[in-house]
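Read the structure below first, then the notes.
Only one protein chain is missing; all other protein chains are in place.
This part shows chain A:
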């Protein structure tokens, strides 16, 4: 079974879609089978990847029973990762999606998808309505995105509170994988000062040590509908995400080793 990881944020415009797309691409470059899933009715990821050119159908159509997985999830040309768009979006279908979220229909579908991939990376809707909460209830991991700016950082307790609530009420397996700081401006002194403060004030390991630097090449990649790593001008920006994917995998490894050493359940085999 693959791991379901939701990319979430309470505040909009924190590069959730960019992070979902580029982190998925980097994970696939590390050899993992990745499904990138757009679960946001805004359809940002569906637009960013031009999957609509392949099919207008997506998650909503799959959940409605109008099509099968192979008809809505398409591998990229490099066969490295698969992408599923949000599908047919109208007021009725969005209301239906929220209903499916409450009835765990989305969770069951995600479980079925996870049999075919190592990771399912979900671009979640902003905030904590029924869809994002259902995604958290079905996920093993959640990565938050935030800008290193006052408004974005101050919205963190809302989302952390929701994660805490989901962990305690319905999904104890949900793990906060970390917070990625996006669109960083390392030449902005105020931002740098806040960066220092949050690293000293928040618990160690909460923020990924790798952050994503603001770069016009992301807009260029968006125009071309590709991950930044596929642009020759995007090598530096892509390196950020490759490092983030590596750090993420490193955290997973350390967590599994630490868990194994502590529980002692599999000691004494020999």
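In the analysis below, contacts are C-beta pairs under 8 Å (C-beta built on N, C-alpha and C of every residue); 3 or more make two chains touch, one makes a residue touch a chain; residues count from 1.
As a convention for this text, contacts and distances are computed from a predicted model.
Enquirer: What protein name does the UniProt record of the undisplayed chain give, "Thioredoxin family protein", "Molybdopterin synthase sulfur carrier subunit", "Roadblock/LAMTOR2 domain-containing protein" or "HEAT repeat domain-containing protein"?
Expert: "Roadblock/LAMTOR2 domain-containing protein"
Enquirer: In the complete assembly, which of A:47, A:104 or A:198 touches the absent chain?
Expert: A:198
Enquirer: Would you mind spotting which of A:109, A:176, A:213 or A:230 touches the chain that isn't drawn?
Expert: Spelled out, the listed residue whose C-beta touches the missing chain is A:176.
Enquirer: Counting contacts across the full complex, list the positions on chain A that touch the omitted chain.
Expert: On the chain A side, contact with the omitted chain comes from 31, 150, 153-157, 160-161, 163-164, 167, 174-178, 190, 193-194, 197-198, 200-206, 250-251, 253-261, 266-270.
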